[in-house]
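Note that one protein chain of the assembly has been removed; the remaining protein chains are unaltered in position.
Showing subunit A:
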Amino acid sequence: MSETVVVGTARAGRFATVLIVTGSVILAVVALAAVFAPLLTGWGPTEIDPLGTLVPPGPGHPLGTDANGMDVWSRLLHAGRLDLGIAVAGVAVAVVAGTALGLVAGYLGGWVDDVLMRVVDVFQAFPTFILALAVAALVGNGTGNLIAVIAAVNAPAYARLVRAEVRTVRESSFVAASVTSGASTFGVLWRHVLPNSLTPVRVIAPLNAGWAMLTLAGLSFLGLGVTVPAAEWGAMISLGSPDVVAGRWWTSVPPGLVLLICVLGFSLLGEGLQERAEAKRR
């Protein structure tokens, strides 16, 4: 018996799991810290320390205070509620609305498809951030409005994505089988077309949530999103930006880092889901 030859290497299937777990852990830590923020700090997020503004990190304030005399550590923790909340809720609304549009357009086709997709074209004709700026300027900056902004700028992409999937799925013989079984159009869509068209959405949504956080922070930085005194990372960076030049790094750098870590968490999660979807296809 001759010796055994190993041909190349198999792609590690565990890679996907590592990505998904790492991403999830990062996001869970940030989310838990935001939810249990009052337990981790003595200061309220908008509480002003009468003893001073721009105090450097030290025993009383682990990350110092900002120009308004508010505790940076406390604001950092509390900001997660708004940032994660608005981003996730906005993307969730975008997924639901976009999927519904894409489903109807893709399955019915014809003029319905034409009309819906031209509307989508109009939305997609603008760069996401410019569109977000315009919509935010139009509707104002309450929490609900910001969720609507995030949803409005992201929904068209889902509509397009789902529509493309639906157009493939509707040609499959299981859909034909369902139609000939006497199922109603709604029944076919709900039981067969929808569940089989969501794979790409599952992959894109987490990545999208990361981008949505950046959009939100960007809006806030420009004063069109969440505004001080409410705790939000983009707004914190904006408020602290003049200080950085003066060497007072603690007001801007920590929220920037947390933002980076969150976006990284979402990206890892999305990449992992994509790897897993591809592994399944092989």
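As a working rule, contacts are C-beta pairs under 8 Å (C-beta built on N, C-alpha and C of every residue); 3 or more make two chains touch, one makes a residue touch a chain; residues count from 1.
Note that contacts and distances are computed from a predicted model.
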item	value
Chain not present in the shown complex, as UniProt names it (candidates "Dipeptide ABC transporter ATP-binding protein", "Cell wall protein", "Indolepyruvate ferredoxin oxidoreductase subunit alpha" or "Rare lipoprotein A (RlpA)-like double-psi beta-barrel protein")	"Dipeptide ABC transporter ATP-binding protein"
Sole residue of A:67, A:139, A:164 or A:179 that reaches the chain not shown, by the stated touch rule	A:179
Absent chain, residues of subunit A that touch it	1-14, 172-184, 187, 191-192, 195-196
